[in-house]
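Removed from the display is one protein chain of the complex; every other protein chain stays in position.
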């Protein structure tokens, strides 16, 4: 059986680029098919409506993942309405501002995953060009992966896939990923590696606050430019700290790896030279 | 006027996640609309055919970007055939193996951008799980951004947009991005920053060779695990080196930034506190 | 004329060890005499009362600085009462919890300096021994010095000394040191150095929140140990980031130095080999 | 029983700020009370005499610690005379120049602790301002803590406290802390961590020689500025090396921690998640 | 018995300076005597002929090592002819271009060791002065030592010495050192250390390609200067990566050491504090 997964990407958070890849990291899984529809960087209601409807009406997957910034904004709000009424099980993956519509999503019968370490970018024209944008996303991606946040997301979706395969009703995930949940998923062996990953998570979370300040609460360019620049310096160091955590695990040959079997099962290993089981 | 851009993502290369975002880094551009269709990690001919046809027949954008690994593989081959016959201007963005079908793409009337520093991943089950996959992509993304490769891609697509806006025929890009082209686009001020970026590019390029060896040319796990692990250590250092290059430019307050104006024009600046023009 | 400065140290914040040294970094100032009274790590009301009374009644300096954690706690409260009634101009230097008694201090006729980047330590027995305590203070001291927070404090006190020397009434400082005020005092030349210093300040500020969570809001050792350990990893990285900021200024030969003249005047210089003026 | 400890701080060495805090790192010890008297950065005979007499005549603690630079200088000489005649057990803690008066202190019936890795600062006006002073002290503090020198001092004083509590005569410490004694106290598990700590100690010790050369043996600013600047670069690297040593121990989860029990006993632990005993 | 080893050094590769020292690292071996003849940086046929003849005709050692760049160049060709006819067992140690004359050397009855990670230097006048040359050699030496390439060479020569001592015929080594052979000789305990060493080897190997491009295939200074500069940035990072590998082994106290016994036997140890056996 092949489970069909529909993914809607409107606007971008750090998790967006890898949410589909994380399910099938070597592209050899036989039990899933993924279809992605997206509107690029934009998340205006019209664009979101168009792609969400196409997903619901044409692709008709077994379940739908909507991923993007701020689930409470007008665009994602539109998506939530459509998905809520679609009859297709759906989960919203978003960043910290999504906490404000957590209850609303619950009432809409939607699942949600809020990733607190996936911060807003420093979206000021004097600072953010395509290159700076990509570097920021590189750092965020490292934090997501190295802290375990990415694994929480991936395992939640894998459980949805399992349910479909087993013919069970999908239990929609309702998860707020904080530093504790993230590092638990990574199964660190060295306790300092775990502490470093938690530290990186908290710094990344704070980046979002600083960028909100720089983008929405400060008017003068001479003030907001240093603020958004400082936020990107913070995420750069959060990424370095996560790297240090992983290097500690490498020193102990205890990096936790959980590759997918081609049949979809999550395997498990720590010592690099051993087989996953 | 709003230019409609169709992007097909089947399988993943380092550039895939940001190719759309790089056109509209602050999501405030009024002159473009982007639609993305994708098949996740997979790039089998059936999946590729489905999404490519949907793009050609339903979305009907002003031009199409197909991005993914190895443009010569069966899936992308299918895409190229459909796009070639579609009448819609199309460009293929791929990694180094794409060099083998460069002439073929030219004959098909397709544009192409081959990014030599976007290496194959170490796709061995004992090594590559979702976390390792994301860390690899984080490093590749840093190399793409910091060396200038990403800017070459973005500027090439921006020129296509300009052509549509000006009512001209699109001149399809035919670009092989090597280290020289990449660093030229980044307009480094400090010559050592430029040399470091070139070094990072070349290391990243070599990563692909090592991963090919580890994935396709070595049979015993005890041999191929260290090989693919070494490839990921290489890209990690390429990313560090690119970071060092950018820090040198920061020391000189000469980081080149080229943000988009909401009307689509590429602005230009170096000193952090100045306005882009 | 020699201005007599009384300094009371009860308990410890990162600024405590250097508040006196920062006024006379080469111990050659002829215009001030400093007397310090303290109760070590403790700040219970009895100890604080004893040393504060001794300062007020026996030392009788021209003005008094009280420095220590949480100006709202019972010990410092006692000190504030005594100082408020002493007739001697006095300023309270404290960490972020002091914000809660800002108005109260104003009403008591006391000056205050609240240093937001001087975080609480991870005071859990399983984690904090004398060595860990000293390492934490080393990191905090680097952040205080490198971000400019220390200079804000020192300049505020120097102004009080100036007033005494000029026979003017002392204008008591009322300062909350945030990242903007700190970096302004450091007069960074390179804007990225400034952004890095701001980033370090914000991370250090967040350290306090994490340690409060680990020390007061979490009961199980298996949970609070990783939390306080993560806070110390955060401050370690804040210190690294401040070091990176200073190295950028060194690269530009633009480190701002403001040594004291033996007569007490603050001199000024940037290029290392030049004379301060 | 509460042991009353008097600490005199005149002038500053790296150990000065933490000598009291190291006895009671979480401020929860019930068996000691600490009183500190100090004269800030100055250590002239008049100031030293005033505070030392106040300590001896008014505070009358169970024992006295005098800490500051160069125990052979006129100020500390005055203190030693007063303490020698006071009848109160006293120990002098000082830096390397104190070696010259080791025998003299012995004859005066004083204990002593000479810390060879607590180097003189680069006290030249063109170089040393309050910020540079604090950064230097941050680095020295890291070296003191990470090499084990601080633990030697703390354990020596704790033994004096034990003696008072047990009603025994205090055996005054007579200790010269070199790299071997320091690292022994830190109980390193990894032998390379130990070697790195020893290396850091030796570099720190050498810093003092370079600063003496720059401050007292070189007249021309163009020569002495680079000399004192080089000394501070040395201590910065000694601090980095100590950090590397500690990170090695973290990799082995073998950081030695010896927190105080509230009743004063020194506990002991290595694995981060275990209880101290 | 003392084995007499003749070493000819004409021109320089990274291995040249230590080929003799690696046989007798503490200069206490009683079973060998080494004579070195060389022509400095030059390897023209006349110089090579002169020193090779002197070695063959005057020194007459038990066997001869010829070491230098490109065994196929005219100078080394001359050496090979003389050595081939000399009747003295001889081995040629060279860099990657030597692969082209591998069969030729075999036919000449010569042994060979080709070190693929010993790259050509960036020999352009605008870039390479004596200081840059020495820094490059420092980095290459670190790569040779840390990856295990040096140990392969040393063990091959030690086997030749053993043969002479045992009165056996020397079996001439025929070795191409690639990353697998190098790391095998280093007997890494931690698999990530091994992977990092392999990565460093591959980067170093690539450096040679880049320098060949910069020195021989590019004419304009504005193009070749960045190319050779980038090659030296690459080797600098290869050296850093090797250092990281060794630090991982230090963290595990598993650095493989194989010192020579004074009688020539290679001893063996891992834990730092244990005796070699």
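Note that the chains take the letters A, B, C, D and E in the order they are written out, and that residue 1 is the start of every chain.
Note that in this section a contact is a pair of C-beta atoms (placed from the backbone, for glycine too) under 8 Å apart; a residue touches a chain by one contact, two chains touch by 3 or more.
Keep in mind that this is a model prediction, so the values were computed, not measured.
J.: From the touch rule at the top of the page, work out which displayed chains the omitted chain touches.
T.: B, C, D, E
J.: From the list D:159, D:206 or D:266, pick the residue that touches the absent chain.
T.: Here the residue in touch with the unshown chain is D:206.
J.: Out of E:88, E:135, E:176 or E:212, which touches the unshown chain?
T.: Considering the complete complex, E:135 is the one touching the chain left out.
J.: Which one, E:34, E:176 or E:212, makes contact with the chain that was left out?
T.: Of the candidates E:34, E:176 or E:212, E:34 is in touch with the missing chain.
J.: If the hidden chain were put back, which residues of chain C would touch it?
T.: 250-251, 253, 271-273
J.: What is the set of chain D residues that contact the non-displayed chain in the whole complex?
T.: 179-180, 183, 191-192, 194-196, 198-199, 202-203, 206, 210, 223, 225-227, 229-234, 237, 240-241
J.: Identify the residues of chain E touching the omitted chain, counting contacts across the whole complex.
T.: Contact residues on chain E toward the absent chain are 5, 7, 9, 11-12, 16-18, 20-27, 29, 33-43, 47, 51, 123-135, 137-139, 141-142, 144-146, 148, 150-151, 154, 186, 221-222, 225, 229, 236, 239, 243, 246, 256-261, 267, 269, 272-276.
Basically, only the chains that are shown with their structure count from here on.
J.: Please find the path from chain B to chain E through touching chains that uses the fewest steps, and give that number.
T.: Minimum step count, chain B to chain E: 1.
J.: If every chain is reduced to the average of its C-alpha atoms, which one ends up farthest from chain B?
T.: The most remote chain is D.
J.: Quick check for the class: compute each chain's Cα centroid; which one is farthest from the centroid of chain E?
T.: Ranked by distance of C-alpha centres from chain E, the top chain is C.
J.: Can you report the angle of the rotation that maps chain B onto chain C, using C-alpha atoms only, to the nearest 5 degrees?
T.: 120
J.: Chain A-chain C contact: same residues or different, taking over half shared as same?
T.: same
J.: What's the distance between the Cα centroids of chain A and chain B, rounded to whole Å?
T.: 21
J.: How many angstrom lie between the CA centroids of chain C and chain E, rounded to a whole number?
T.: 57
J.: Going through chain C residue by residue, note those that touch at least 2 other chains and give them in order.
T.: Answer for chain C, listing residues that touch two or more other chains: 191-192, 195, 225, 229.
J.: Go ahead and list every pair of chains that touch.
T.: Contacting pairs: A-B, A-C, A-D, A-E, B-C, B-E, C-D, D-E.
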